[in-house]
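Quick one: the structure is below, and I'll ask about it shortly.
Only a portion of the chains appears, each positioned as in the full assembly.
Think of it as A, B and C in the order they're written, each chain with its own count starting at 1.
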Amino acid sequence: DDKPTLAFVVNGASDFWKAAEAGVKKAQGELPDYNLELKYPEQSSVAIQQRLMDDLVTAGVKGIMVSAVDPKTSTDGLNKIASQTALFTTDSDAPQTKRVAYIGSSNVDAGKQAAEIAKKAMPDGGKCLGFVGLLGADNAKERIQGMKDGLAGTKIELVDVRGDDIDQARAKKNVEDALVASPDITCMVGFYSYNTPRIYEALRDAGKLGQITVVGFDDDPITLGGVKEGTVAATVVQQPFEWAYQGMKLMAAYLKGDKSGIPEGGLIIVPTKIIGKDDVDAYAANLKAMAGK
Amino acid sequence: MSKKDLGLLVLILVVGAVVTAINPRFLLPINLANTSNLIGLFGILSIGQAFVIITGGIELSVGSVVALLGTLFIDFIAVRELDWPLAFVLIIALGAIIGLVHGWLITRLKLQPFVVTLCGLLIYRGVARFYTADGTAGFAFGQNFPDLEFLTAGRSYGVPNSFIALIIIAIVMWVVLHRSVFGRYLYAIGKNEEAAKYSGIRTGRIVMAAYVICGVLTALSAIYFAMYTRSISPASHGQFYELYAIAAAVLGGFSLRGGEGSLIGVILGTVLLQELQNLVNLLGIPSSLNFAVMGGVILIGVLVDQQWGVFRARRQMIDATRRNVAGAPAE
Amino acid sequence: MNYSDVSIAQSAIAPFLSLDGVRKTYPGVVALDGFSMEVRPGEVIGLVGENGAGKSTLMKILGGVTRPDTGTITVDGVAHDGLTVEASIGSGIAFVHQELNLFENLDVAANIFFGREPLKAGPLKLVDRSKLREMVAPLLKRVGANFSADAPVASLSLAQQQMVEIAKALSIKARLVILDEPTSSLPIAETEKLLDVIKALKAEAISVIFISHRLHEVERVADRVVVLRDGMLAGTLPKNQINHDQMVKLMIGRMLKERERVSDSAHAPGGTALSARAVRTSAYPERPVDLDVRHGEILGFAGLVGSGRTELARVLFGIDERFGGSVTLDGKTLKLGSAADAVASGIFLVPEDRKLTGILLDLSIAENISLPNLPAHAKHQLVSTSAEIATAEKQKSNLGIKAPSVATRTGTLSGGNQQKVVLAKWLAMNPKVMILDEPTRGIDIGAKAEIYGLMRALADAGVAVLMISSDMEEVIGVSDRIAVMHEGQISGILEKDDFSQENVLRLAVGKKPLPAQAVGGAQ
């Protein structure tokens, strides 16, 4: 068919993007004149994502919304895409490129919210250890920085962050080893969506659930369960559903010539939220509703 | 226990002693239990790999199989709600079938093991990712399978049951490899398949059996891994595990040319690798150096082993010459 | 000028090469022990000795493949305490190894001039291919090759490959050509050609060291015979003293009463054991073969290079696919889908290529012997080492395998002892049909006689023995009947009365044998 195609390109395969898929789906319902699709690169690497976008452009895609693997340094590659289609960024911004707009959250703010959770849960201070997939990735660095900023001047300290290269067995072992190596740790932070559930399980296996404060990111079912149970202090959630839903509609409008939705500077921040014990049921219900289940 | 194995054991103990000296918490029962749990998981995998390597083959698809079968296992019991023993049997059967297909392609259609299993590496992970639509397979919060969890992730008297499983498997496989007719055939085939064939051995069947054993053990460890992480992103789960398994076998004295290596060796190789991983965390070495440490130790281990062999052979030679010169009969 | 004049004249000439006090040990073995000899220009030296006497070791030292522990090697007056391959080639030593050393993935021409390719001008070292072809043609003609210069070596038979090796040695502007058992897989016609080549080399004042267990060949070409025993010089025979008995005496330290001949069959052969009907092999798919071997007989199987005997043997042993036809044993049709099938029905093969297919060099003697019959040495599928060792010990003493113990790696044994291990593994079972492909290839005279004796003992015990051999004396001396193959078909079967070299040769080239009285007349 000849309907113009809009693509949402993510930065790697992860359940995190399932909500975005739902958002794309919802937007599709409201944009019958467009084909909307969500694309996973087969590997989380710049070269492969770049190639995927090149091929999409070749295939005639009119607009691309991308969560770039490494936006800071992919300026030229992104500009090449931007010169041939309407390019939007999401998840992590590339402000130096010719992208039309960024729609997503601020990872620094999310990190600060995590600090809020920690401060509330540990008014007397504590020692935190973080866990993350890729220590070098921008989103990890920003969240860590945000949290450190948020903790500045308190008695809470983020002493170290351990990476696991997105190997979940290693993620869990890292928590186990941390419990051995640093018995004085009072709080653990899972910076990637799967880190918090691994923390939860390692603590459960060690019988330390509830003794150590867990600060989470994202909304893995185990994380939400832990929040509800009270063993996870709270979690900072982003809203990929909104990014996708609003983003796709915005892109469609933009391609039709309606640029009213794009603010000066092109930054559209969908704020992250803290989901604590009291919010979790409503949040989970909302998730379900969005996924159309 | 061979001299090679003994050397490896000494290395493991020395490393352990050094780590303990720096951070005595290394010897905490909980740390030993955690590490031995992973030794169990990777050990089962590595024994399977060892059976293939002995025949002069290689199994590169191990990591992808761990991802695919792990995904299916969790999907079977968490989403499709099959009884876990049924799911367990299904997964093991699937592992056996994968091994059978590999063995068949290699022995009947004469494809190279490296090629067949490389394709497997690519295909199985792809299938797993497609199956979950690039999502995650995991248990819902609070989903519990007490018996299964006890068997896979539980502990008996503080010892992880996965480690106990490894010990049992290792004993059985030691007998199979070092005492049975089948084991002897494996070594013979690894040394010289053609000559083994000329001795009337049905080499095709034996090699196929080795791949089936590898498939079954990999399936078993896939289940253990699945129950350990309790959640699987097929895109990354088990990536590079084939390298762990191969590295353990190589450290344990296996030759990739086939026909060499002992079961104790591969277990010790696994122990050393996991000790290294543990060490990186306990000593606070940057996690980025994790793999580099592993690579460095394997290289040094293999080098020392090799040079030691050369040295010994040379000394024997010199001794022999000296003895001869001293006591040569005049005639 | 007679021969003694020549040797006097030659002793005046400075030797091209001399060895002095060369010693070489391997763990547990002294392969060479204070050995000395000289090689003069234009001299053909026959080097003989039992298996494991150290002949190949000596040649490997000359070829630069191994270094001696002590001793000096003097080439053209320059003393070395060991040569490298480059130094050896550089000083004009060409070497045909006992084990073939060809590259199957390259063609004949590339193999012959390997390492010495003619180059085009320029820094890239490009091979001048047309020049290479020009250079190869005369060499192939000289060895009487029936294959082309750009045939891939993988497509040649063992004997043809040996010709390539010889052509290679000739291609070196050599001053000394070392031939380590070059005739071991050559049939008679090609052997003749080789002996002519040796004479031609001599005429060009090129020295030759010729190692062979076929003493009559040595007798014919050697100017001087050097005999090795247990790594030491057992003696040197000048031209006028070279004869079979002298050589044997020096080799084994005693006189053999007469040429060791195998005794004739004690009784008449039994019924047909193995019977092949219209069997086609991949070598000659268009030629169906019929062949019967009877219980209690040794059927000699003669033929020229590439006549298809090995292929037939491999088909009968189930290793190679059979293209049509049927095989029966004692009247029962056999499936023969694999060697395992053949072994299960009591058909055993002693293959032509001992090191690649006969034994596992890395396994011990005991492990090799038990391998085909491992379940019988096991309880509940678990191998009993003591049962294994018992079987091996028995075979070791029965066959006189020379080795420190049955736990010795077979790779360190000499050729003859390795061959005995191959035999031992089958003798330890119950053969009904024993196929032996060139069973005495590279085997010394003493061991040969023992192997003939073993074959006869097998036949006397009712086993059907099929012996493929390219050694005419052996075929005629050992067989009860001789089947001759010509281009994939049995061209005739000779009964004992019709045995003669000429008859075998006529059949081998596809002609009819002479009638019995004519043969008698010719002799």
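Following the convention adopted for this analysis, contacts are C-beta pairs under 8 Å (C-beta built on N, C-alpha and C of every residue); 3 or more make two chains touch, one makes a residue touch a chain.
Quick caveat: nothing in here was measured; it's all calculated off a predicted structure.
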Whole-assembly formula, with each chain kind represented once in the display: A x1, B x2, C x1
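The rule is short, and it goes like this: only the chains that are shown with their structure count from here on.
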Given chain B and chain C, the chains that contact each of them: none
Chain separated most widely from chain A, comparing mean CA positions: C
Chain whose Cα centroid lies nearest the overall Cα centroid: B
Euclidean distance of C-alpha centroids - chain A vs chain C, Å: 74
Touching two or more other chains - residues of chain A: none
Complex contact set, residues of chain B against chain C: 175, 179-185, 187-188, 191-192, 194-202, 259, 313, 316-317, 320-321, 324
Touch list for chain C against partner chain B, complex: 25, 27-28, 30, 69-70, 317, 319, 338-340, 342-344, 349, 351, 356-363, 367, 371-372, 374-375, 378, 381-383, 425
Interface residues, chain B side, partner chain A - complex: 23, 25-26, 28, 30-31, 34, 38, 41, 129, 134-136, 138-142, 153, 225, 228-237, 239-240, 277-278, 281-282, 284, 287-288
